[in-house]
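Apart from one protein chain that is not included, each protein chain of the complex appears where it belongs.
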Amino acid sequence: MTDPSDLARRVREGELRLHELDDHADPETAATARRLFVEGETDTDLDTVGEYAFDAATAEPNIENMIGGTQVPVGVVGPVEIDGGAVDGERYLPLATTEGALIASVNRGCSAIRAAGGATARVLKNGMTRAPVFTVEDVGEAATVAAWVRENTDALAAAAESTTSHGELTDVTPYVVGDSVFLRFTYDTKDAMGMNMATIATEEACGVVEAETPASLVALSGNLCTDKKPAAINAVEGRGRTVAADVFIPHDLVEERFKTTADAIAEANTRKNLVGSAKAGSLGFNAHAANTVAAAFLALGQDIAQVVEGSNAITTVEEREDGLYASLTIASLEVGTVGGGTGLATQAEALEVVGVTGGGDPAGSNADALAEVIATAALAGELSLLAALASRHLSSAHEELGR
Amino acid sequence: MTDPSDLARRVREGELRLHELDDHADPETAATARRLFVEGETDTDLDTVGEYAFDAATAEPNIENMIGGTQVPVGVVGPVEIDGGAVDGERYLPLATTEGALIASVNRGCSAIRAAGGATARVLKNGMTRAPVFTVEDVGEAATVAAWVRENTDALAAAAESTTSHGELTDVTPYVVGDSVFLRFTYDTKDAMGMNMATIATEEACGVVEAETPASLVALSGNLCTDKKPAAINAVEGRGRTVAADVFIPHDLVEERFKTTADAIAEANTRKNLVGSAKAGSLGFNAHAANTVAAAFLALGQDIAQVVEGSNAITTVEEREDGLYASLTIASLEVGTVGGGTGLATQAEALEVVGVTGGGDPAGSNADALAEVIATAALAGELSLLAALASRHLSSAHEELGR
Amino acid sequence: MTDPSDLARRVREGELRLHELDDHADPETAATARRLFVEGETDTDLDTVGEYAFDAATAEPNIENMIGGTQVPVGVVGPVEIDGGAVDGERYLPLATTEGALIASVNRGCSAIRAAGGATARVLKNGMTRAPVFTVEDVGEAATVAAWVRENTDALAAAAESTTSHGELTDVTPYVVGDSVFLRFTYDTKDAMGMNMATIATEEACGVVEAETPASLVALSGNLCTDKKPAAINAVEGRGRTVAADVFIPHDLVEERFKTTADAIAEANTRKNLVGSAKAGSLGFNAHAANTVAAAFLALGQDIAQVVEGSNAITTVEEREDGLYASLTIASLEVGTVGGGTGLATQAEALEVVGVTGGGDPAGSNADALAEVIATAALAGELSLLAALASRHLSSAHEELGR
Partner (left out) sequence: MTDPSDLARRVREGELRLHELDDHADPETAATARRLFVEGETDTDLDTVGEYAFDAATAEPNIENMIGGTQVPVGVVGPVEIDGGAVDGERYLPLATTEGALIASVNRGCSAIRAAGGATARVLKNGMTRAPVFTVEDVGEAATVAAWVRENTDALAAAAESTTSHGELTDVTPYVVGDSVFLRFTYDTKDAMGMNMATIATEEACGVVEAETPASLVALSGNLCTDKKPAAINAVEGRGRTVAADVFIPHDLVEERFKTTADAIAEANTRKNLVGSAKAGSLGFNAHAANTVAAAFLALGQDIAQVVEGSNAITTVEEREDGLYASLTIASLEVGTVGGGTGLATQAEALEVVGVTGGGDPAGSNADALAEVIATAALAGELSLLAALASRHLSSAHEELGR
């Protein structure tokens, strides 16, 4: 019974539920049936949603109740030149976005960086975290559990690592609030973004904690991870990759490319990204790093909800004697080149453009490289937007003088 | 000269630059040429990226250097029943994601909400902001400028509103830090997300400030807006829509649907979303609201970089005598049903599914409705994940008891 | 029965409780009795604690279970010259502290400011807040209550102001989180710090809210006030006085007084107070404003627990062509010249030194003046410490060069 219309009818008549269609048809037919059903219920036409080019079967690990594909235009920036820890040379970067002018802006920055001899980039820290919360009797017991954890990291590592062939437990830090004990587990998950790996490994380790201490698990995530929420713990200590990129651009090049001065860009950065963000109570001290991060995440099969952490970034600009120094440091960029959405058709093609397909050699180097490329592109975007803000100011100042 | 191969060759040979292709061919041919060029430079195959189903010409306002389309699987949740301020009744919601289990999880929550008689939802506040930064001589002058602004909101409104047929300036609040003066302009941008409208209107108003006061514009955005950065000012005062959804679920339904108890869900919420987030120095006191927000934003043509602000959300759960009360309040959900990516093919179809195509009647009601639907779905996701965390705990507790 | 030894014995024997001594003796005798009792219980000698110079009776509104006085050395800085909104000319400021070098440091800054022609200072905003939390049925009711409050500020003002002869209700802002409704009441409390005035007035207004809406009061303070906790809402919106002070110091004076350069001080400020604070997830972007605020608060009878809010301060330093510009903006300095500890003997004398005894003319001007003096002294402290940090760097650099 694989006629989609018939399946849609059966859902409509209450015989089947939407998610049960997968049991009665291949993924593509099931998606068609759902589309028909939803079209009927909402009196809409989902033709373009149905014209997806990927294989529905390959998307199964990524979606339920699939009705088709969302299509977002994707462009390209680059080449950007990077002297990185994991990447060396020129790279193109696909960006998927619906924000007009974003790609043009990032590309202008990339071009200036290239003209200046390239950016420097480094992954400074690497660790995916998961932090379960336990309950104990009182703060005395909490102190005991915390001490036990500090002394038994090896046992926890053995349990955690029994669940994964790649991941390594690198740290477990206990945090106590009254009768709640949070354990922040940190893993090197190599080329995977690693959220699932970290969760499964941590669940196993929690079993050990519960067996060996009086602590009782309340939730496998206690929000000190912190996943997909803006949190100082990530901005301070990092999550995924802590990555920085910077560039030095001589004065003449600044003026040629950006139609403004190093001094004006530095002032805009100080008043907007440092002082303004300070006054706003912000964890993000940048102009629009999230734009580049989001567009790259979407094009490259990353988890776009993690743009939240990717916006924990600080931009600095200083006028040096011979030119402008600018840097962008992203505290918690969660990226991977295996798993998640990286196997989807258009995403896999985009990862190939960046040159970071699958696992790296050594393990982790592809994800490192991806982090360095994104950080550099985001730096380009920072420079370009700051310059635009600064030059608009200058031009309006010029107009005023002309009056 | 519209043979894409030839165009690609000319780029390769340095005759043309990538972005100049738009001047030499229609958008589709230009995209093909770029794809060919990038394939050649990076030794890759971008076939699926090229199989996009939207009209390249319609995507022009959204992208530069287009090489094709990124395709993300989209599924559907619902119907969810909402007693809202702008929406009343049942709605389906398309979600585009690569995170397996997300849709199943949100859908489980939607189903429980529906069984409980539906959620209540309200837009509590509405205002898109833009906050330029000016420089003045000293704090004396800063005080003078701030006072002038407070007394001349009408003049600023006249200037700002001269640039838009729909937007209304509803507030201008000055913030001073030394010789920097930030003016936070707030607009009712109706059914548009409104960032561009707010920027253009504010630029015009800045002209008045510069003409009438000694303040000199440094940057049109001074980060007190705050756009695409996690900032307390948005979490406290809101940006876009401040929207809340809640539901009451009787005890038997909680247990039937979630295989756990109201008490266990409430405890997980308190220790994880409240105490854990507190300890993490977080602005987000929720489990994974960003997941639902991101997936809805992607499917519905919203700006996915604004997931950052969408994660400023607080989940509360309390056990009442007869059942469980749960709420989700998102402080700064920036949504629109016109402009941005809402006109793209698959996105427009998805908006129709929700029933919020184009401008609402009254103006703003479609964006309000969209905010209420997303908040309700995100609430469903919160309930479902909290229940999963709590029941896993219970089940492991049960296993232990069985030992 | 006013022999202190006898009273102490009766406490020891369980006949009387410590706090009941006030009913059996004059304040001084009661204090002596308590001292004797505590000395006996803890085998200590509280002679100096007993040698207080104020009248125990006058301290009654400030203390319970009094055993004597804590004595802290107090010094003086100044004169500092201020061109303020409420103060004009030279002022001395007593500071009580146990931190060696603090007064010397602040005084060095004051001296430099005076040599530079004085500081400019302004109170930019003024409002004491109290924010009760109510509970409602659901978010629909929350929206209704919030709307009612916005439309009935007059009724709330009438109720609130019926309890005070001086205070004025200037704003009520509703904030909703699920079924909790917070109302942030803001008052102009003139020369009083105003916490008590605001609390009493708000309690009266809460009665109106409960009578006219379905909201039910949970707690008279719901922490959106926010009192004595570091909170972004205060750093962004202010509490008490938002006050700023700044100064311009010519290059030669910078070098003469501070043995370093404007450039070096600016760099120290940017890397430490802006970038460092950003990375620390701080609400305070300054070097040690809390030191000056704390010492002034202690000497002048202010509430020292409110040093917490007084540390919400941003220091900016920029090298201008002819010299150094530095500013300090304190978002939430809670000060008063009447009430609280201002009537105690040494504190009243210290307030007289500043020239801000009792209520000002016009009302509020004395508290404004006090805020401006403290901000200027704190600016002096910022300059002096930044210069010390910068010059130590220079000197070590010099030593290195000499090697």
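Per-chain residue numbering starts at 1, and chain names A, B and C are given in the order in which the chains are listed.
In the analysis below, contacts are C-beta pairs under 8 Å (C-beta built on N, C-alpha and C of every residue); 3 or more make two chains touch, one makes a residue touch a chain.
Here the structure is a predicted model, which is why all the values come from computation and not from measurement.
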item	value
Given C:Val275, C:Leu333 or C:Leu383, the one touching the chain that is not displayed	C:Val275
Options C:Val74, C:Ala160, C:Ala201 or C:Val243, residue touching the unrepresented chain	C:Val74
Sole contact to the chain not displayed, among C:Glu15, C:Glu210, C:Glu256 or C:Asp322	C:Glu210
Contacts of subunit B with the absent chain, listed as residue ranges	232, 235-236, 270, 274-275, 277-281, 283, 285, 314, 316, 318
In subunit A, positions touching the absent partner	83, 85, 120-122, 124, 138-140, 142-143, 146, 175-180, 232-233, 235-237, 242, 244-246, 248, 281, 314, 316, 318, 325, 327-329
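The definition used in the following text is that only the chains that are shown with their structure count from here on.
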item	value
Euclidean distance of C-alpha centroids - subunit A vs subunit C, Å	41
Centre distance in Å when subunit A and subunit B are each reduced to the mean of their C-alpha atoms	16
Overlap residues in subunit C, where contacts from two or more other chains coincide	232, 235-236, 281, 314, 316, 318
